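Here the complex is missing one protein chain, while the rest keep their positions.
Labels A, B and C are assigned to the chains in the order they are written; within every chain, residues are numbered from 1.
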Amino acid sequence: MNEISPLDQPVMMKIDKIVDESDGTKSFMFKHKLDYNPGQFIMVWLPGIDEKPFAVSYLGDDFFGITVLERGKYTKLLHKMGPGDQLGIRGPFGHGFSFPDNITDGKGSVCVIGGGCGMASVTVLIERLQNNNLTVLMGAATSTSLFFKNRYKDITLFTDDGSEGIKGYPTDILEDLHNKHRYDIMYTCGPEVMMSKVYEFCKKHDIQFEASLERYMKCGIGICGQCVCDGQMVCKDGPVFDLQALSNMNDFGKHSLLKSGKRVSLKEYADWKSC
Amino acid sequence: MNEISPLDQPVMMKIDKIVDESDGTKSFMFKHKLDYNPGQFIMVWLPGIDEKPFAVSYLGDDFFGITVLERGKYTKLLHKMGPGDQLGIRGPFGHGFSFPDNITDGKGSVCVIGGGCGMASVTVLIERLQNNNLTVLMGAATSTSLFFKNRYKDITLFTDDGSEGIKGYPTDILEDLHNKHRYDIMYTCGPEVMMSKVYEFCKKHDIQFEASLERYMKCGIGICGQCVCDGQMVCKDGPVFDLQALSNMNDFGKHSLLKSGKRVSLKEYADWKSC
Amino acid sequence: MSIPNLNTDLCGIKMSNPTILPSGFLGTSKSLLKRVAANGVGAATIKSVSFEAREGHKNPTVIPFEAGLLNAVGYSNPGAEETAREFANLKDVSIPVIASIIGTEPDDFVRVVDKLSQTEFSAIELPLSCPHTPGFGLLAGQGTPESTGQIVSAVRKASELPIFVKLSPNIPEIGNLAKAAENAGADAITAVNTLGPGMLINIEARKPILSFKVGGVSGQALRPVATRCVYDIYESVKIPIIGTGGVSTGRHAIEMIMAGATAVGVGTGIYERGIDIFRKICREMETWMSENNYNSVHEMIGIAHE
Partner (left out) sequence: MSIPNLNTDLCGIKMSNPTILPSGFLGTSKSLLKRVAANGVGAATIKSVSFEAREGHKNPTVIPFEAGLLNAVGYSNPGAEETAREFANLKDVSIPVIASIIGTEPDDFVRVVDKLSQTEFSAIELPLSCPHTPGFGLLAGQGTPESTGQIVSAVRKASELPIFVKLSPNIPEIGNLAKAAENAGADAITAVNTLGPGMLINIEARKPILSFKVGGVSGQALRPVATRCVYDIYESVKIPIIGTGGVSTGRHAIEMIMAGATAVGVGTGIYERGIDIFRKICREMETWMSENNYNSVHEMIGIAHE
């Protein structure tokens, strides 16, 4: 009889440590090995409450962590958990970032742009890119919502209100940076308006591009259709898509499905409380 | 999901050729590879009729065959099949003959004794033993029921009525043969009275011994208990047992279970029609 | 040897092969229907739609286990109006598309049918058999011959499309139920919905994993029961059967067809073998059929009864 892979079903893991990353953002660390590629996600189960997707933001040989922004009911309850409490983890799922040959070689020039808690989805990626000529940009609404700012020496920070770093969006200075660094590829995760801008920029300058999308998910294994974005299952075909794939996705930057399956604008999607 | 091994369920195989071996005994040949150890058995399904265990009596890289004595309803129907007809095969099952080191080396002295259609269970074994000092004895009721007599150059034949070969039982001359060949091991398959005699002989002379038992079978996979012989499942723990195992089996040579599970004498068992 | 013909005629609906995407798998958007069509499916069913939008149960809603999937999605759907919008201009999708319609009262079904009247669905499926959503299917008593008859009659009056009635494998006398559906005017039987319900418990959490606690069993675990249901229904009714439950290979599909199915649903198989499972199954069927001298699917329907 077939042995089910233990992580097809949630495996309860003790929270080893909790780190406050910023106002409303905490990281939860687990002393467990996880076979994870940057860009993939795991499903995190709060027994009796709900289960949601998260990127892995810390990864070592025998530990990993997730970084969670408190937003609605589910993340509020998650933020109430303490060390020793258990969460159910299944995954990782999906298809992460890919690496062109010159990036694997360490010879390429790369720009990584994280927006808001999308920054959590690119940290393991950033660590993999240390041998390349690397630019890291991070944007947030305001100073107190920036996090991981001390994790990387060369990180350029942006806030919408100018309370820290450069006032404005990371996308404002791409032209200048590209003139200087001649990027081979740009990777991004964050609000889809931001990612759309990077996409347009890369398309115009013929730069390779990969973005990690966020959609409401149910099965996480590519069968229910909840996370659809123009014929692609974000949970299985994504969450990372390249420029070519995104150019066929009309809903990218525009629409997402609510839990009922109703397709709405990203604005309406963001205002909806899922739990 | 688990792939079921194709031979856990019956696989329909075309009869390639049919060989008349003797009065009432035919071999059915299949052009199929079979991963088989001497002493194991396969279950042969006649769709809509019944399914019964048989030893493999011919084995090549890309073919195998079984040899069947016509006895009751099932074997009568089997004997009516022609080339091109299909039979359902599952298996092989069970635990076959084992080989002490000096036999594997080809340095040992071996005696193989087949009685009646039990001869079919030891042919593949005999072929494996060609490098050893080998004696093959075969007994049958009468000349016309002997088979495989031309298959091996050195075979000593016995008939109960003396119509061919030596009159009497193969067990009659074991003493003389052993004095000459100093056997390391004796293998046997045939009527259980005959096998019991060989067992007693080997016990007395401290010779290794293995016998292949026959019991009515249902599941063939060691769960239903139909083929029990003193706590051993003949289908799974056997059908081959060694001297040590047999010495703990009081039913050996004495009792067997009818299809209902009733434990009866081997005589009553032999008179019963199972199908 | 000529390539066998997989063309299938299901109640007058022309399909290039007998595989069907069952309701609840990927049928949330027209874009996904196109994607499964490109992967070789013969026809597709949309996610079941009720008159009002439903969020369904909380996550976890779908969990794999050793022998298939356990799910309690809870009929999430955007409601009839939104569904009519999403699935407008179905001609863009190159395959026949089946609307799956749910309700708690016969009238509810009719209201959904009315809302979808301007669409180009090829048939209507009525799943009267969900084992895990309060107010629907088995939990609303829709799995009795009387209730099935009433709902089918009501929808029969409201629509000219072929009506498929989807039955539960939990019903012992499934032949009688199929007969009741046929008598009330159903054009085909979809056999079967998920089994059970079942439960998986995480022993460290000491809790059922699904948020609804119990869910329907699909996949390999369901296959022998689904095949037997198809076999029984084939002996009870004359209308065609869509055999659904655990099919993931060409052999499984042929097994369903020999039991009596005209078409074959493939859902959980997508998880096992990927979205191109439809093409894989068709290839496997073609290979087997030509090795075994069958020219068409039609020749194999129900031949295990002979």
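Points to keep in mind about this one:
Please note the rule applied: a contact is a pair of C-beta atoms (placed from the backbone, for glycine too) under 8 Å apart; a residue touches a chain by one contact, two chains touch by 3 or more.
On a predicted model such as this, the values are computed, not experimentally measured, just so you know.
The hidden chain makes contact, of the residues B:M81, B:L157, B:L177 or B:C224, with B:C224. Contacts to the hidden chain, counted on subunit B, fall at residues 1-4, 8-12, 43, 45, 47-52, 86, 88, 217-226, 228, 230-233, 257-263, 275. Even with one chain removed from view, subunit C keeps its contact list with that chain: residues 65-68, 70, 138, 170, 172, 195-201, 203-204, 206-208, 213-214, 217, 219-225, 227-228, 231, 251, 254-255, 258-259, 288, 292, 303-304, 306.
Please note the rule applied: only the chains that are shown with their structure count from here on.
Taking each chain's centre as the average of its CA atoms, subunit A and subunit B sit 65 Å apart. Note: centroid distance subunit B to subunit C, computed from Cα atoms, is 50 Å. Chain contacts: subunit A has residues 1-2 touching two or more partner chains.
Each of residues 66-67 in subunit C touches at least two other chains.
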